[in-house]
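All protein chains but one are shown at their positions in the complex.
Now for subunit A:
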Amino acid sequence: MNKPFWTKWRHLMFVLLVPLVTSGCGERYLVLNPAGPVARIEQRLIILTIVMVLIVVIPVIILTAVIVARYRDRPDRTAPYMPEWSESKVLEVVWWGIPIVIIGIIGTFTVRDTFRLVKPQLPEAPLTIQVTSLNWKWLFQYPDQNIATVNYCKIPTNRPVEFVLTSDAPMNSFWVPQLGGQEYTMPGMAMRLWLQADKPGVYFGHGANFTGKGYAKMAFDVVATDAQGFDQWTKQVKASAPPLTKQGYKNLTTKQDIVGKQEFSSFPPGMFEADIRINGGMYMKHQLKEATD
């Protein structure tokens, strides 16, 4: 890395100024640089909570320093000494009160956003992508386009994307910080995560829940382009990539290895649903329904 000297030391400065790191200073802070509505809701809530907790954190740290400095036991100390003073209704009410108010505010916004993020208002039909975490790679299937990719996926900008998540390996977690927070991928289950990109870009994604030896290499890209570019890309994959066969899928799952990016022009119909079923979905009727509807 040939960055100028000062950019490196900028990090050190942040170390000293942690409390001040509240908003997008530096595009490296992926969580604070949202590229879509979900991540933006989360980023705003993050900033709100940081500000609210700082209302307590900063005064308490200052108060600690002041008290320790002022009441240190020194021979010439003139500060008042009241060894039996141990109660004050007023003070107690104040410091039960302050945290209650602050938690009240954070709590209100938390609940609001928790509900907001469940399922977005969808102005148009979402693009569905079925995601399977494998050892140690990510498989993305596009049921409507009937194409599949490994370790990256492409999405159109400004259109909600419905990720349906499962795992054919130990539980992992699907996380694309700039598009929104994570959700677990679990064998035998299908979970939903709606994300959307506002602008074209390559967004870093990584498995977030440990799955063994090759886990550290489970990075993937989410590439957002405009709708036209997306259509072109699907056509190109359809035309040029090999199909994903049952055997090909088996190789992906059973060979516990790390692979690069791949594309497939088709995949066996119903493979994703079948995968959930044989991994235990058959015992959870509602999960099967989730996966198929």
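We take it that a residue touches a chain if its C-beta (ideal position, glycine included) is under 8 Å from a C-beta of that chain, and two chains touch if they have at least 3 such contacts; residues count from 1.
Methods note: contacts and distances are computed from a predicted model.
Here one chain is missing from view; checked against "Acyl carrier protein", "ABC transporter ATP-binding protein", "Cytochrome c oxidase subunit 1" or "Cell envelope biogenesis protein OmpA", UniProt names that protein "Cytochrome c oxidase subunit 1".
Residues of subunit A that touch the chain left out of the display are 1, 8, 11-12, 14-15, 18, 21, 26, 28-32, 39, 41-42, 45-46, 49-50, 53-54, 56-57, 60-61, 63-64, 67-68, 71-73, 77, 79-88, 91-92, 95-96, 98-100, 103, 106-107, 109-111, 113-118, 169-171, 173, 175, 177, 180-184, 186-189, 191, 204, 206-217, 219, 279-281, 283.
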